[in-house]
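Below are the structure tokens for one structure; questions will follow.
With one protein chain removed, the remaining protein chains of the complex are shown where they sit.
Let's turn to subunit A:
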Amino acid sequence: MTNSFEIDGITVPFSNGQTIMDAALTAGIYIPHLCHNPEFKPHGSCRLCTVLINGRSVAACTTPAGEGIVVENETHELVTQRRLLLKLLFVEGNHTCPGCEKSGACQLQAVAYHCGMLAPEFVHFYPKRSIDASHPDTIIDFNRCILCELCVRASRDSDKKAVFNISGRGIQAHLTIDSPSGKLADSAFNSSDKAARVCPVGAILPKHKGYNIPIGQRLYDQAPISQVGDVAKHQEVADE
């Protein structure tokens, strides 16, 4: 007899130690997320995976699954809330999709499509941020960073390098690179690192292959993220 709980009326089996997100991913039920990647310790910061258990808001990626709990996921209220969060993410950075190499394979876009966002609608911040093109193989565009900390976790836990970190608080929070000059070229980063392949947006990009796959033929151009899953998973497959 396996343990089970319910997401939007669907019975989902789980094993001990699994989070709601783990069990949902295994069962093929999509809960929107940006900072979660099953290969790394959950971070619970983007809040897009917020679901309701008995009317209480919890992050699906950090909350353990429990026998018989009833989880609400794709409700009108939660989708509206997620759309709001996404709009805030869009106006907080500089997300010029038509000029971004990641467009079409960007998880921020894909989740926003899933949640039915037509436009950010808030006042745009247009923060002044830089680009680090110092490294021969990889470019960092800070304009697009959403502070998901996936590169931080990958570099620290997988690559054992801790090249990336988040500094500052609140609206001042920003991605930093651990090197004497603060530039990627002077860090221990290598383009074969795990950290090079986990960015859900166009903040960490490989150089020289931006348009190998034409716009229109990219991961999320034809099928929604709820069907094809996270971009990081596909990047792994493409690299092998």
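In the analysis below, a contact is a pair of C-beta atoms (placed from the backbone, for glycine too) under 8 Å apart; a residue touches a chain by one contact, two chains touch by 3 or more; residues count from 1.
Definition applied: contacts and distances are computed from a predicted model.
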item	value
Listed names "Putative ABC transport system permease protein", "NADP oxidoreductase", "NADPH-dependent FMN reductase" or "Cell shape-determining protein MreC", with the criterion being the UniProt name of the chain not displayed	"NADP oxidoreductase"
Sole contact to the chain not displayed, among A:90, A:164 or A:189	A:90
Which of A:85, A:100 or A:184 contacts the chain that the document leaves out	A:100
Residue numbers in subunit A that touch the chain omitted from display	90-91, 94-100, 103-104, 109, 112-113, 118-121, 123-124, 126, 128, 215, 221-224
